[in-house]
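With one protein chain removed, the remaining protein chains of the complex are shown where they sit.
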Amino acid sequence: MSGSNTIDRRDFLRVLGISGAAATLAGCGNTAIESGVEKVQSYVQPEDFVVPGVGVYYASTCAQCGSGCGVMGRVREGRILKLEGNTHSVISGGKICALGQAAVQVHYNPDRLTTPLMREGGELKPTTWDKAMATLTARLGGESTLKGAQIAFLTGEVSGHQKALIGNFLDSFNSTHHVVYDALSTATGQAASKAVLGAAQPLLQIDKATLILSFGNDFLGAGVSPVHMAAQYARFRKAPRGTLIQIEPRMTLTGANADRWYALKPGTEGVFALGLAHALLEHGQFAKTVPAPIVAALKEYDKETVSGITGVHADAIPHVAGMLMEHTPSLVLSGPSAEGQVNGAQNAAAILLLNVILGNAGKTLQGQASHPFPQLIASAGSYAALTQLNNSMASGQCQALLIAGSNPIFSAPGFLPFAKSMEKVPFKVALVTQVDETAAQCDLVLPLHSPLEAFGSHVSSYQPRGVEIGIQQPLMEGLYPDTRAFGDIVLDLLRQREPKNYKAFPDYYAYLKLAITKARPVFKSKLSDDDFWEDALRSGVLQLDAAPTALKTNASVVVVSKPEKHVIDVRYPFYFVPSVRADLRDGRHANLPWLQESPDSLTTIVWDSWVEIHPSTAAEMQIREGDILEVQSASGSVRAKAYLFPGLQPDTVSMPLGQGHTAYGRYANGMGVNPFKILNPLFDAQTGELATHATRVVIKKTGEHELMVKDEGATNLQQGRKLVATVAADQAELAKETSHVVE
Amino acid sequence: MSLSNLIKNWSSLRVKRPYQDQYKNADYKWGMVIDLDSCTGCNACTTACYAENNLPVVGKESFSKGQAMHWLRIERYWGEGTELAQFPDHGAQFLPMMCQQCESAPCEVVCPVGATHHTPDGLNSQVYNRCIGSRYCSANCPYKVRYFNWWQYPERAWPNPLEKQLNPDVTVRSKGVMEKCTFCVQRLTAAKNQARTDGRRVADGEVTTACAQACPTSAITFGNMADSQSQVAKIWARQQVELASDKQDKKDEGLRGYRIFEELRTYPSVLYLERVRNSDA
Partner (left out) sequence: MKFYINATLAFAMLLCTAVVLAEPFVSGGAIGSQTDDGYNALGPVVVQPIEFPHNTHAGTMGINCMYCHTYARRSAVSGIPRLDKCMGCHNLIESVKDKPRIKQLFAYWEKKEAIPWLKVHDLPDFVRFNHERHIQRFYFKDGRPVREVCGYCHGDVASMTTARRVKALSMGWCISCHQKDHQESATNLKTSNGPNDCWQCHK
């Protein structure tokens, strides 16, 4: 057990006398009746509600992605066993995704870092907290003279009071360099949305739409708040059943659920959208929705031209336009495959323009409710922020770098010399639960509590209804004596730098509790401060009813340039589409065995990377499944097995992101390859963000072949066995089925 | 159970087909409904199953030999009649597949040691310490949802401290035994015991399986079919699917309920609702 002060403040978790390590295990060994062989663990002085053999649920907030889902943890005999959704949470609605389930494997991961590491003679070696903190204090404590751009704090998506604390910490250096990097940033799409719809992240009211037209938006898979979106989608599918049309170069999980799926050439989404706009505007009812110059410019987007550029059959345009006219309200979404292009913002704007033409704003699209604590909302990560940091490091300006929740050495594109630039920073500190590629290059690596052991708060940038602040509380005592909470470490430093302001906070718990109770009036609570806090811990969420806001659309910002065909570079004949798996994301979850062994939804492949190639293209090139291909771009090359995948534009090859780790524990290392490293230095013209989907590659056969490890059997087809039966929407009497979706 | 008992009750111990109203007076008959139009293939249910039921992660090598231990798997099919060279115009077809808890289960009759067996509440039980690993049950299962422990997974699947996540209510299976989806029997038993102590029947919604609890689209409904007011019983009734029939005689059209391989007369306890696609789209 850790020091007594940490126990005191966690009365609700007090399990004195039972240590995590000694908790009994089920089913390992004992197969006969025994006497006097095993010890029985007993309690010394437990809380009254602790009963051995009875699981108790505690509310918390999932930290696996930025959605901020409320979760409930089942705790038995002092161990966290499983997470479920928290029904109090508007975001999760009592549900949980695969990623959330696997949070317990972050906590119990056998490769967790359990002691601080310090670089000695070029190598990271275990050290004590005293030595680690002495080093940290010497560099960043009260005596530190660093200021402004000399210090930077690099994180992934971070929100709530942890974000506020980072801000406070940097303030004490007069620095504003909180760098938020997200390899799967949607900054380009958000910029376009802000311009056209007046909101970077408008509320998508999927359940209110009768038709959704999605250009590569994977809202069911790796998009924003997938658990909430899935619940909305379920309602959308009940009578009167909504129709989903998906247009994208590579089938996403959302595309796999579409009523109609269209493949198009990557980067031509905007052209297709403008083709639809042109077809719609030929009908008088829409004429006044966009400025006349745009209408005029759209004249060139006739269906034959659009078809020629996008590779979609010409009849699809009037057909989809007709569907959009028939079904109101509709909802048109843009996604990463449209936005990760050199004309990404332009694509997204053209797509979102359709919402303006169709009058969806105010119906299926609304502004998020105004938030009483905007400073706590997760800030959007961007590639631009990372390049700025890279330049600052390379120029020698950055003297100290702290990193938490971000692994750019793995997830930054290969052409960015991030690792090399980092070498020029004299003091680099990583705060991690497990060493990753970036932490391995730091001078000091501090072992963190897992999110299941630490206090925190989460405020998602996507608030589906009103306002929800997720409270994270420890679900069990720390597994290891030498890990510490992120907040406690930063607060320690702050106390040294500004004792006057921070000496009142012995730990991050006190900081968080005070901050939450100070917010009590906003939540119009009549409870005492302590009761309000207890109540927040009990329900796991703080909620405020607030109406959505109106959107101010602006069609005139859409640039309609002359429709032009892509110029094909014969050296690199294939488009390269990196796909994002809903579980592994940018690779940060590749260390979780459940997710590695969970078959990819579309290919059923496990533990690996692969190259998807359309069966017709594969036939032309005489490629079979399992043939090892070299995928080469102008920036690098990777090798992986071929997988014949029909949900792909035939001039495109696709590879999943997230694999190819070299220093991320036993479950991630050596599994597959890292396609981030072959992305070309191409950027969106308007935002400067990395054009993740714009790389072109050449495929080379290596002559080698390996068995593909996957779950699907010898056939992809049902062969008349009625396994998954499908019925036409007009044949099913959905209205007679009372909805059994939990409202 | 003595030999005299066995001979006396022989007729009641023989393999039986389910009959109408079999569970009419029973307290429990567990059943499930999976709406394939809501299922998005997201894998939340399968991961929840790993977490709840102590399923071992077997690793790439074993997986490649078909030794995965996923009690609940998502099968993915492409459209019927679609050649691979064409686009899947209407998306993929996902099928969550787990033990169907057949009322006349092909696995039960071939077990040489009676390790799998029908429970009074309509489940196919699997008794690990009785199993000798003949694998006849797996060979005879048309759904291929029985999984064999080819290795001593407790020694390799949960390196310390991963074993601390193991659910103490579920046995960790050792090498040489068969296992399969249990409809989270540990949850059912706990709920039944609580209800018995309270002198009542388990209420609808009081207990559910890990997969149904996780499912973000609520595509899975679980409950007690012996309770005619439960959600599952109502859906089965509305879909006009009889547990004890091998050919459904539906009065109304436009109903989506069907059971997989019903023609094999396994009488599964899992009802699937057809996936819907707008063919005009």
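To keep things simple, chains are lettered A and B as they appear, and every chain counts its residues starting from 1.
The rule we apply is simple: contacts are C-beta pairs under 8 Å (C-beta built on N, C-alpha and C of every residue); 3 or more make two chains touch, one makes a residue touch a chain.
None of these values were measured; they are calculated from a predicted model.
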List the shown chains that the missing chain touches in the full complex. A, B
From A:Glu38, A:Asp531, A:Glu620 or A:Asp730, residue that would touch the chain that is not displayed: A:Glu38
Positions on subunit A contacted by the hidden chain, ascending: 16-18, 26-46, 51-54
Logged for subunit B, residues touching the omitted partner chain are 1-3, 6, 12-16, 22, 25-27, 105, 108-114, 117-121, 123, 125, 127-130, 169-172, 182, 185-186, 189-190, 193, 196-197
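Everything below uses one rule, namely that only the chains that are shown with their structure count from here on.
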Once you find the CA centre of subunit A and the CA centre of subunit B, what distance in Å lies between them? 32
Residues of subunit B defined as touching subunit A within the complex: 33, 35-38, 40-44, 46-48, 50-52, 54, 57-60, 63-64, 68, 70, 73-80, 82, 84-95, 129, 154, 159-173, 210, 213-219, 221, 231, 234-235, 238, 252-256, 258, 260-261, 272, 274-281
For a test of understanding, state which residues of subunit A touch subunit B in their complex under the given definition. 20-21, 23-28, 31, 53, 76-77, 79-85, 95-98, 101-102, 104-105, 108-110, 220-221, 226-227, 230-231, 233-234, 237, 241, 243-246, 251, 253-263, 323, 479, 582-583, 593-599, 601-602, 604, 606-608, 614-616, 619, 644, 646-647, 666, 671, 707, 709, 711-712, 716-718, 720-734, 736-738, 740-742
